[in-house]
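Just passing along the structure, written as structure tokens.
All protein chains but one are shown at their positions in the complex.
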Amino acid sequence: MSYITIEDVSRVYPKKGGDFTALDHVSLTIERGEFICLLGPSGCGKSTLLSILAGFDRPTSGSAKIDGETIEAPSIRRVTIFQNYGLLPWRTVGKNVELGLESLQLPREEREEKARRYLKLVGLESFFDHYPAELSGGMQQRVAIARALAVDPDILFMDEPFAALDAITRMKLQDEISAICREQKKTIIFVTHDIDEAVVLADRIAIMTPNPGKIKTVLPVDLHGRRDRTSPDFLHIRDRVFTAFSLKPEDKTEYYI
Amino acid sequence: MSYITIEDVSRVYPKKGGDFTALDHVSLTIERGEFICLLGPSGCGKSTLLSILAGFDRPTSGSAKIDGETIEAPSIRRVTIFQNYGLLPWRTVGKNVELGLESLQLPREEREEKARRYLKLVGLESFFDHYPAELSGGMQQRVAIARALAVDPDILFMDEPFAALDAITRMKLQDEISAICREQKKTIIFVTHDIDEAVVLADRIAIMTPNPGKIKTVLPVDLHGRRDRTSPDFLHIRDRVFTAFSLKPEDKTEYYI
Amino acid sequence: MNLQKTARHLLGALLLVLLAWQALLSLGGYSEALFPSPFATLQGLHELIADGVLLKDIGASLYRFAVGYFSSVLLAMLLGLVLGWYRGVWAYLNPIAQVLRPISPMAWLPFIVLIFGIGEMPALVIIFIAAFFPVLLATVAAVHDIAPVYLKVAQNFGIRQPALLAKIVFPAVFPRIATGLHLALGTAWVFLVAGEMVGAQSGLGFLIIDARNNLRADLLMAAIITIGVLGLLLDGGVTLVERAVSRRFGSRVA
Amino acid sequence: MNLQKTARHLLGALLLVLLAWQALLSLGGYSEALFPSPFATLQGLHELIADGVLLKDIGASLYRFAVGYFSSVLLAMLLGLVLGWYRGVWAYLNPIAQVLRPISPMAWLPFIVLIFGIGEMPALVIIFIAAFFPVLLATVAAVHDIAPVYLKVAQNFGIRQPALLAKIVFPAVFPRIATGLHLALGTAWVFLVAGEMVGAQSGLGFLIIDARNNLRADLLMAAIITIGVLGLLLDGGVTLVERAVSRRFGSRVA
Partner (left out) sequence: GEQPGAPRAAKDGVRTVRIAYLPITHALPLFEASQTLAAAGGPVRIELIRYGSWPELMDALNTGKVDGASVLIELAVKAREQGIDLTAAALGHRDGNVIIAGKGIERVEDLKGKIFAIPHKQSSHKLLLDQLLAEHGMTERDLTVVEMSPPEMPAGLAQGQIAGYCVAEPFGAKAVTLGTGHILARSEDLWPGSLCCALVFNGAFARANHDLARSVTQGYLAAGEELAAHPDEAADLAQSVFKAKPAVLNLSLQWISYDDLAIRPDAYDELIRRMTDTGLIQNAPAYEDFVDPTLLPASSERT
């Protein structure tokens, strides 16, 4: 059996004038250590699916299981990283990273040592005593990642973690973060609407479409570890994603904007 | 002489502990009817340069001229389109488009007729009486473009107009908007940090780098009008931009994030 | 279902209040004549209604409130808009407003009587003052904080004064002024009663003073409860208006 | 340079006030005994200072203010935090708070005297009431509006009550409560004076009443101006604290 199994999951929001189906009979399996990207335009249910996996939301029907157990609630074994970083602005960078360690009831020194170690991993050890507001967006997101990694979770959920960054910073972070996470051997579910981002990061891309939210297709990515955005391999997969979204000019289908 | 000439423009912001140079001796010329993209990471002075051209800001030194005249103030002949659309939320879509026509003192009927015409151009004629908040982000930006075109300006300034949209909607809008604007024969200065966006839209790309803000190089784009994001021509130019930003993996230089 | 829930909460709240009230009464051992029981208060309320006193005083208070509050906020909004825009002028007026604002409107009473006479005016002027400064300062602050994109758009499309104030600045800041108006409403209501307590011959505040001077704690409590309930209703009304306004003016764009 | 500008604005403001004051005096033709001139007011102020009365009353007022205001906002914040979190309980208490809030604190005076006695307490209780409801309601609203991402992060990292309230909810809502605290400060100051006017034997409000009782318009005006200036200083102090807090707590993340 797979590590994560999503079976026939639907999520319906009650709405005046008929219910709204955010997720419509979605099925997907994910293996331990995989890096999966959920890719699709706004409103296709990416965040909804991620919320269900992270335990913040429940499916209206169907089942979502991790390691054979139905997902009931968020757990410190599975950390979510949010688009707006979710840092606590009243805590220093160091104290933010210690947050999860506090509820694991580690002693003070061990907490601090660990926080410094993970901040070093993301290249921010010198910012231990700064407040998040003093850091750029890219640096803040790296703190959030250090915080997540510090509790040594099995799974990382990321919901458009780089969407607020400019394109060039984003590419830097994509390279860094994927390297770090792969090295730490985490299972990663990553939501994005940026095609290049999905191609450069993922082992497999689940392409989603809206109205109602569905997984249209799942594309395997095999870049043999060489994630160069101008390499022929990369461009080939990118091309396939464009085709999947019917974004090639030949195709005249109109899409919802 | 060129239509727009930027000569040795610097913009310095006073700051405690030494001034901050947002633009450092920037020169650029733009011809009538050209589509220029200013491309660069956050903080490289793109918005500052655009503000100076639009007349909202003044250079600390150097000169910026349009048609031989120094830019003194914003003019209705040159309309700026903002990232957050700049629609007036208390006016309907139609009344928003009529905004510029009001100060041109067109009679009521003519205003409305014109507003409908330009809304039709961007495919939103049926939303005349809606409020902006009822529209999606992509639709709002189209309204802003209709409003700009309605006063028939010579130049359009666009500051990351699609940055708030998801990647797939953004591509749709890039194709549409560039088609409309080119058809209307406007000169367009377009700010973005998205490489693909710059390549697909521009006639020339001015690549900017921060600290201090400079134009590093200007790349001509010749896609022979065929703006397919997976075509070899496109990928070739994209590759050159990546090289210009040293984003190819061979290059190990560290960049400011 | 939802209505039923609200009713349950209201009933529960009422029960809680009655319990606390009765407990205070029993524990304090106060004489009925000094601290009325809920029942005595109800009787007092009935007496006030039967006399027609309550309706007359409510009418007087609401009339004053309407006149004082609306004239105050209109003037404050208008002034705030103009003064917020012309920062040079405001720099000189700001210290004056800042010193006048923390002064209890009631402290002015002797001078108010001197200048405006007796009767309707003192309480009116007190409400006027109570509502004026919060709205003025909120409007000025809102104009100073207006999202620059609106001004840029206006400038770009060649919109000049006075159209700029009327078409752009006012609607742009209105949602925020509305919050100020709401706050000022509460303040004005509180001061209406306080003002009527010292400078009027009718109204709910006067009813309170009169009940005190006539040593009628039951009437006093009945008047207090009436004031609370009326204030709540007014506030509810304004919340409805505010919602309509924020629907109309859409969400703010930065 | 900046200081020079501020000084110019302050002087200009002072000049404006004096001009308006003198104009009112000349046009109204009021007797000096009823409406003092700026000079008479200055003399009155001097008399109050020379007697030591002013300092004593300022001391009494500030002491009451400190005790009443801080005890009130502490309790209101604590209660607001807990009640904001437990929505089920708040649903029953909300109607009570909503009815009590619009009641002028001074209306309660007879019952305050009955329950709390005379002396320091009545004015203290009035300030307490004046500050309590705004802060309580602001805190509850802030807790209800807390950015969901903070709660999600807390839940994700396994933070439970009471750490959740102390470590996450309180710091997350504090910047917004701070605005409520600031507003409540203004309200409390205004009511301090009003409360001392009716229920105290010392303090600036009492100074006003005493000046009125002794028919000394000059002392009255001097007291009023003192109240305004002190209120402004208090407000300035709180603004400084607020800035420090917002620096400390960083900008809010949605």
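Letters A, B, C and D name the chains as they come in the text, with residue numbers starting at 1 for each one.
The rule is short, and it goes like this: contacts are C-beta pairs under 8 Å (C-beta built on N, C-alpha and C of every residue); 3 or more make two chains touch, one makes a residue touch a chain.
In this text, all values refer to a predicted model and were calculated from it rather than measured experimentally.
A.B. asks: Of the chains that are displayed, which are in contact with the missing one across the whole complex?
C.D. replies: Among the chains that are shown, those touched by the missing chain are C, D.
A.B. asks: Hey, which of D:56, D:152, D:182 or D:212 is the one touching the hidden chain?
C.D. replies: For the chain that is not drawn, the touching residue is D:212.
A.B. asks: Identify the residue among D:31, D:179 or D:239 that touches the chain left out of the display.
C.D. replies: Selected residue, touching the omitted chain: D:31.
A.B. asks: Consider the whole complex, including the chain that is not shown, and state which of D:80, D:110, D:134 or D:175 touches that chain.
C.D. replies: In the complete complex, the chain left out is touched by residue D:110.
A.B. asks: So which bits of chain D touch the chain we can't see?
C.D. replies: Residues 31-34, 109-110, 113-114, 117-119, 198-199, 201, 209, 212-216 of chain D touch the chain absent from view.
A.B. asks: Which positions on chain C touch the chain that was left off?
C.D. replies: Interface residues of chain C facing the absent chain: 30-31, 33-34, 109-110, 113-114, 117-118, 197-199, 201, 206, 209-216, 219.
Heads up, the rule we're going with is that only the chains that are shown with their structure count from here on.
A.B. asks: Any idea how many Å lie between the Cα centroids of chain A and chain C?
C.D. replies: Centres of chain A and chain C (C-alpha means) sit 49 Å apart.
A.B. asks: How many Å are there between the centre of chain A and the centre of chain B, using C-alpha atoms for each centre?
C.D. replies: 31
A.B. asks: Residues of chain C touching chain B in their complex?
C.D. replies: The contact residues of chain C facing chain B are 149-150, 152-153, 155-160, 163, 167-168, 171-172, 174, 248-254.
A.B. asks: Which residues of chain B touch chain C in the complex?
C.D. replies: Going through chain B, the ones touching chain C are 54, 56, 73-76, 78-80, 82, 84-91, 99-100, 102-104, 131-133, 151.
A.B. asks: Could you pull out which chain C residues touch chain D in their complex?
C.D. replies: 5, 9-10, 12-14, 16-17, 24, 28, 30, 34-35, 91-96, 98-108, 110-111, 114-115, 183, 186-187, 189-191, 193-194, 197, 205, 208, 212, 217, 220-221, 223-225, 227-232, 234-235
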